[in-house]
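Left out: one protein chain. Kept in place: all the others.
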Amino acid sequence: MKNSKVTRVNRWGYIFLIPFFLTYVIFQVIPLCSTIYNSLFENYRSGLKQIGPNFVGFANFAKLLGTIDVWNYFENTLFMWIGGFIPQIVVSLLLAYWFSDPSLRLKFQQFFKTVIYMPNLIMASAFAMLFFTLFADQGPINSILISMGILKEPFKFFASVTASRVIVMFMNFLMWFGNTTILLLAGMLGIDSALYEAAEVDGATSSQVFFRITLPILRPILLYVLVTSLIGGLQMYDVPQILTNGKGDPAKSTLTVIMYLNQHLTSKNFGMGGALSVIMFFITGVLSIVIFNLNKRKD
Amino acid sequence: MKKKVLSVLLSAAMAASILAGCGQAAAPAAPAADAGSDASEAEAEAPAAEAETPAADTAASGEGGKVLNIAAWNEEFKTRLTDHYPGYEVVDGTHGKIGDVTVNWLITPNENNAYQDRLDEILLGQESASQDDKLDMFLVEADYALKYVDTEYAASVEGLGINLDETKDQYQYTKDIMTDSNGVLKGVSWQGCPGVMIYQRAVAKEVFGTDEPEEIQKLFADWNKFNESADKLKEKGYLTTASVADTWRVYQNNVSKPFVDGTTIQIDDNIKKWAEDSKDLYDRKCTTTVQQWTDDWNKGFYPEGKVFCYFGPAWLIDFCMAADTEGSIAHDGGWAATEGPQGFFWGGTWICGCEGTDNADLVADIMRKMTMDPAVMKDIVLKDNDFVNNRPVMEELANDTSYQNAVLGGQNALKMFCAGADKIDMSNLTAYDQGLLGDYQTSMMGWMNGNFASYEDALEDFYKSAEVRYPELTH
Partner (left out) sequence: MEENRKVSKGIPVRTRRVISYIVLIFFTLLCLIWFYILLINSTRSHAEMTKGFTPIPSTHLIDNWMNLVHGTLPIFNGFINSFIVAGGAAVLASYFSAMTAYAIHAYEFKGKAAASAFILAVMMVPTQVTALGFIKLINRMKLDDTLIPLIVPAIAAPITYFYLKQYMEANLPMSLVEAARIDGANEFRTFNSIVLPIMRPAMSVQLIFAFVGSWNNYFTPALILHTDVKKTLPVLIAQLRGADWLRFDMGQIYIMIAASIFPVVIVYLIMSKFIVGGISSGAVKG
């Protein structure tokens, strides 16, 4: 009797999952299948003439993986993500720790917390446009540096691989550190204050408290931050796209995988675009398995 | 299983539309490849047989459809039509009226290839579109004109009812660009875009002691002289050009073979020479590698930019050089024009009619009035300072001393433009030029900036970009 009631209640589990799975299957799984299917064909448009679809097996994959290009673009993507993520997590941890530290008793907390999230409200494309203007050869950044005597002649930011990448990283950092701070802060405030008090009684320094108590307890939320940031990182598109007009200048050093995919989509090359999507799918799959396994092992 | 879920859901939600959708998905696979001018009549009659609306009746009786759809990437032609086509009335931002025909503007900007993408979709869907939704006219630029001209979607100008003799006053190159591989003329233009070298008078006086176009021409008559004079400008702290991209059109229009042969990319000597000359100029700090149309590039329109010259046609002088802005060189009439090292052209807009249009007569009339009527053509020059595609009109004005260009300090440069327009040779144009020239410039600028070790490395990078953009191309 009780058992059957529990089963009946638990049936709602399925019902509540229906909207998600139905939507996911229609708008993600079906497109994914058609993408995979497409990857096996030669299928593009030459001018207004449709070429294919002709079945070519794994030729598209062979062509993509036969050169080092995809890996270069993947490396660009990861490199620029990591370069933005490390300062982001460091600064966010620091700020969140300060906000949550009762002994600091910071004033205007609400104001600071509100403000640091705001760069995220600017469209990535508009943000990129601003940066492009600011860092132009004759732009304000150069003229400030020259008038301060730091530079003799304008530095060509967008002609330098390092400078271009750093600008992308900095923008990613700026757009996301507020978001991360707020998330981490939430985790920190959830920590039982008895733990801190106990540490204090034992005479722990604030850095000891941070590394021995705060960080370990924050691990799940750090995982969430890491995973969501990695997802965003792998999908990096808007910022370098607008900043370099879709070209990934200089010398394709800021060309991300999704920008590369977009180039194939622009030329209506559904075969190669499909193959690249499938490769991307596998890479993200492997990465997510690695991350979740790492987490499990530690548990 | 998956299929079943989908089909149940879809059929419940939108059974009818899906069926229609599937039917349509199959249709474009077989475009009306052999649609001649006959087909256009047949198609115009087809809806009349089915529909009972009065509009359809008029279509059949030869008066044409009620809606004229025009695809464009900017407002230029709309402005021209508004100002110069008799009887055109503005309704709102994207609609107008000619008599009882509604003109519907489908404007999609060029950004990210969006215009061509949209135009492709519209043209490929022409078959299944209803008569009033069918595109009647579209505009193209030289860089990709062949992509559309050499298809059955663009209507023959003769087929629209225009006698080719009516186009005799147009510059030959404007017709060459619009001629398909069978020798059929598919479009016409109201403008000609021969380019000249536009230099700063004040700088010329300071550095070379004269601002007379004839004298300056001697110093810039070929690329060797150009590069020598660049050093003199450098000594006085002036850039010769605002960007290496400025001279691109000059080199590219003087190639001896097209960018693509069949499906093989080939690099003409003159294009290679552009890269080498430009790198040399850049290394000597006589120019920069900024992109055109950016703030850095615009700086040279003002004295503080310290740029000696730009290369461009009439529209660059009159619309782009900030003549309306206090303090700009153009505002004070500080520029002058001379032929420069080689003749070239840049830009231009062509009008194409769509195969199967139900407004053939109106399309033909717009083409006639806007590109062949000498009175309208002259009006465009006088009101808009454009260089129009009509030799007698331009030659008359070239010899008219009262015609002066304020931006050029009163110089009448039309003679120069006229001479240039006659020399333009378009035989080496390909359908791929727009994409290829952008990619080539980008890669070569990478070399100039030291991001590639050699020209060959940069060329490899260019091939990579080009073959992603045009999957059918190889090298």
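In order of appearance the chains are A and B, and numbering begins at 1 in each one.
Keep in mind that, in the parts below, contacts are C-beta pairs under 8 Å (C-beta built on N, C-alpha and C of every residue); 3 or more make two chains touch, one makes a residue touch a chain.
Every value quoted in this text rests on a predicted model; they were computed, and no experiment measured them.
**Q** Looking beyond the chains shown, say which of A:A62, A:I122 or A:L215 touches the absent one.
**A** Here the residue in touch with the unshown chain is A:I122.
**Q** Identify the residue among A:S103, A:S147 or A:S193 that touches the chain left out of the display.
**A** Going through A:S103, A:S147 or A:S193 one by one, A:S103 is the residue touching the chain not shown.
**Q** If the hidden chain were put back, which residues of chain B would touch it?
**A** 10, 14, 17-18, 20-22, 25, 73-76, 79, 93-94, 107-112, 114, 118, 121, 293, 295, 298-299, 301-302, 315, 319-320, 322, 324-328
**Q** List every residue of chain A that touches the chain not included in the displayed model.
**A** Residues touching the hidden chain, for chain A, are 6, 9-17, 19-21, 23-24, 26-28, 30-35, 38, 91, 94-95, 98, 103-106, 110, 112-127, 129-130, 133-134, 138-140, 143, 174, 177-179, 182-183, 185-187, 189-190, 200, 203-207, 219-221, 223-224, 227-228, 230-231, 234-235, 237-238, 258, 261-262, 265, 270, 273-274, 277, 280-281, 284-285, 287-289, 292.
The definition used in the following text is that only the chains that are shown with their structure count from here on.
**Q** Can you list the chain A residues touching chain B in their complex?
**A** Interface residues on chain A, with respect to chain B: 22, 25-26, 29-30, 33, 44-51, 69, 133, 136-139, 156, 159-161, 245-247, 249-253, 260, 263-264, 266-269, 272.
**Q** Under the stated contact criterion, what part of chain B meets chain A in this complex?
**A** Going through chain B, the ones touching chain A are 2, 5-6, 9, 29, 112-113, 117, 120, 123-124, 147-148, 150-151, 153, 288-291, 294-296, 299, 431, 442, 445-446, 449-452, 461, 464-465, 468-472.
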